[in-house]
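What follows is a set of notes on a single structure, which appears directly below.
A single protein chain has been removed from this complex, and every other one stays in its place.
Presenting chain A:
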């Protein structure tokens, strides 16, 4: 093929500087994100060979059919329900906390308060979850206090190894995920908007209901989704704080992997990832959640 003059220019136009600059992060995204996920999705359609305990490239939907067997669907629903409950509780706590940080504090105090909320992340999640046993157990701080105060005679049993304990542990662990996007949403509210609303006759609660709440709604939804996504994937709190029969999707995947049924494990993972992705895309379309992070420059 003859060399065409101006070919370099056309190449430059097709690969603009922006693309070249994005190349490293794109490589990371494809290398450690997209390729493994694609493999998981592909292998979930292969067949499990019980004789060799290995997978073979014979396309089948058997793994997906198995999702509805042995009460697996119930585990899906239970996990989603627990995650939704965790996300709801976290969001309810995060709104006033974020309001305090993002709206009422000056920049210095806001940074300090935000840092305080992230301190729990300095220790391992395992340690934090375990610490709740010392608080909630039969001989734990709460039961000891209640008994020495004479409020109860025998230890309160439902505090530990119960859904309550799991919920408490998860909310404590994932609250910061809800706070950060809501703080960003609060910080985006211009002061003059609130002033204008007061000026036009609105008292505190009217300002909150008609101006502040609608403007932070994208942050609230983003915070809810962040916690929900993390809570769906966790197993630690359930294993350490949950009751005897408690299960979750990640525990189920673990169990399936123990019998090396890779296609089934991958099928579960693929369904979870697909559902979460769809959820996030819908929420983003509806509320333009990605705008929240513009102020961070990401």
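What we mean here is this: contacts are C-beta pairs under 8 Å (C-beta built on N, C-alpha and C of every residue); 3 or more make two chains touch, one makes a residue touch a chain; residues count from 1.
One rule holds in what follows: contacts and distances are computed from a predicted model.
Look at the chain that isn't drawn here: its UniProt entry, checked against "Predicted small integral membrane protein", "Ion-translocating oxidoreductase complex subunit D", "Electron transfer flavoprotein subunit alpha/FixB family protein" or "ABC transporter ATP-binding protein", names it "ABC transporter ATP-binding protein". The residue touching the chain not shown here, chosen from A:17, A:200 or A:244, is A:200.
Contact between chain A and the absent chain runs through residues 190, 192-203, 206, 210-211, 214-215.
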